[in-house]
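Since the structure comes first, as structure tokens, the remarks are kept for the end.
Every protein chain but one is kept in place in this view of the complex.
For chain A:
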Amino acid sequence: MLALAALYAACIAVVQPDLPRLWAGLPRLARWLAGAFPPDFSGLPDLLRRAAETVAIATLGTSLAALLALPLALLAARPVAPLPLLYHPARALLDALRGIDGFVFALIFVAAVGLGPFAGMLGVALHSAGSIAKLWSEALETADPAPLEAALSAGGSRAQAAAVVLLPETLPQILSALLYVWEFNIRASTVLGLVGAGGLGQELKNAVDLLDFARVLAILLIIIALVLAADRLSAALRRRLA
């Protein structure tokens, strides 16, 4: 209890919440909010093109991540890990990839390959490779070990047993994890534009910089619609896999 109180005290000391400042800022927020109506959907085709860019970043990024994740997941799943020596390094690598946000990776890739959705896709791919590999290796580790053991006792190698028995057995969980990460990436990709890595975030940043709040609202509404649509689609597909 005391430790919790100390933790909160430390957090407050760092953040320095300042209610008067919020109070003073409220009229400004209210003015902006009032100015945001009606939302400005002019140039809708441009916004939709940016939305499509966001979907493309998430989809290609997740697909590339899956390719990177497959060997990583196999190396990091105890029942099939071919080289026990590589088990812990593989775990450490996927934890490191997962630990660095796609946004941060995108920031680095913008510096390396230039502005645009390509940098965003690479950022998404690298972060998601860690997430997907972790979810997949957990699915492989919790699968029924008996069919795997049967394949080994029949003289199969670990690689054969993984490919012939384990991957087909865990296919529903594997696809479900992939859809879950894709859906997450749609959300995450909407802000990648803030670092110049393409998608709707780029339009959002321009509009905020110009204090064009009718435009900001229009973009936020498109983001909400996009994320909801991705959620629904992913949930429906995952239900069918279960």
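Keep this in mind: a residue touches a chain if its C-beta (ideal position, glycine included) is under 8 Å from a C-beta of that chain, and two chains touch if they have at least 3 such contacts; residues count from 1.
Everything below uses one rule, namely that contacts and distances are computed from a predicted model.
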item: Options "DMSO/TMAO reductase YedYZ molybdopterin-dependent catalytic subunit", "Sarcosine oxidase gamma subunit", "SGNH/GDSL hydrolase family protein" or "ATP-binding cassette domain-containing protein": UniProt name of the undisplayed chain; value: "ATP-binding cassette domain-containing protein"
item: Option from A:151, A:178, A:191 or A:219 whose C-beta touches the chain left out; value: A:151
item: Residue, one of A:171, A:210 or A:228, that touches the chain absent here; value: A:171
item: Residues of chain A in contact with the chain not shown; value: 146-147, 149-157, 159-161, 163-165, 168-169, 171
